Structures are given as C-alpha cells and as structure tokens.
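See below for the structure under consideration.
Shown here: the complex without one of its protein chains, the others still in place.
What follows is chain A.
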Amino acid sequence: MTLRVTRRQFFKLGAAGMATSSLAMMGFSPEPAVASIRHFKLTGAKITRSNCTYCSVGCGVLLYSRGDAAINNVDDIYHVEGDPDHPVSRGSLCPKGAGLLDYIRSESRLRYPQVREAGSDEWRRITWDEAFERIARHMKDDRDANFVDQNEAGDTVNRWTTTGMLAASASTNETAYCTHKIARSLGMVVFDNQARV
C-alpha cells in the first residue's frame, strides 16, 4: 500500500518535524537523569575470610556471599577479592587468585570423593566414610607389608617408603605442623606439598 500524502500534508508534516527537532535542539527536550553509577554489588554481602587455594603463598581472600543461611535458601559466593588484613598478600592477588570466583563456580570442580577402581576407566562416587575407611585400609595394609624398621646394617630406621602423601599448600603453620607430625609418625618419607605442583 502506498501512503498518499498531498502536497499540503507534506508541508505540514515537514514543518511539524522541523519545529519539534528545533525545540529539542534548543534545549526544550526533557533532560535524562544523570545517575549512571552501577549499583554497588557488595552491599549487604556476607564477608567470610579464607585462603586462596592455589599456591603455597596462601594469600588471604574475602569471600562475598549472598543469602542469610536460612533453611529455604541456598547461599552462594558471588565475589572474591584480596584480604587487606592478610600479612602476606595485604589485599593483593595474582591472576589466578583474582579469578577464584570462576574456580568456585566451575562445573568441573570436584565436590565429593570419587574412586576409580583398578582396571576401570570410570569414576564412581563414594561417601566420605567409605573414602576414609578405604584410605585407612590401604595405608594399613601397605604399611604392614612394607614397613622397614631396620636397614641392612641393623640400624633402626622405622621408615615407610611405599606410600606417599601430598599435603595442601595453603595451610596455616599449625595445620602444617600437625600434617607433618601425622605423616612422619607413620614413618612416611615420601611427603610433599601441593605448592610444587
């Protein structure tokens, strides 16, 4: 369908258009509000102190979460930044630490114990109790079989070389002390730390 406009109507439309645009240009148009700052997203957040999970520096982080832990609500962490009170990092973070939020929310993140049986190519979910019992059983069996209390020269050595332990890196001194005591009291000599991974 063609729009039929007579000469007179065309002039009228043109005049009206020019009048309104001129009015707008002369400052008679409504002024938009200027508030443009984004809402501060940490308002009302719960702040929890924690440590970065990655390396042995163990920078302090602040986890900002929403939700009040009420029974019908699932809280979630939505922002992570450095903890200014942490003596090592004093609020700064490296790129890995600065991106912790995506690590926390990663879909491939390990959330529960899993086991891959010998000869199998599939991971099977197990409970924490099962996991602890299994690990203890394996450790006990291996230690009973392979513990060395004396070397060939007859010196007492009390070492267990067939099982190793990889400890967390971002631990406090106290945690590291206890971890060390447990490993060494079993005679374990293969003992390392995730910081070197």
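Heads up, the rule we're going with is that a residue touches a chain if its C-beta (ideal position, glycine included) is under 8 Å from a C-beta of that chain, and two chains touch if they have at least 3 such contacts; residues count from 1.
As a convention for this text, contacts and distances are computed from a predicted model.
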Name of the absent chain as recorded in UniProt (options "ABC transporter permease", "Hydrogenase 4 subunit F", "Rod shape-determining protein MreD" or "Formate dehydrogenase iron-sulfur subunit"): "Formate dehydrogenase iron-sulfur subunit"
Hidden-chain contact residue, picked from the options A:F40, A:Y112 or A:W128: A:F40
Absent chain, residues of chain A that touch it: 15, 18-19, 22, 25, 27, 29, 31-42, 79-82, 89, 91-95, 97-99, 101-102
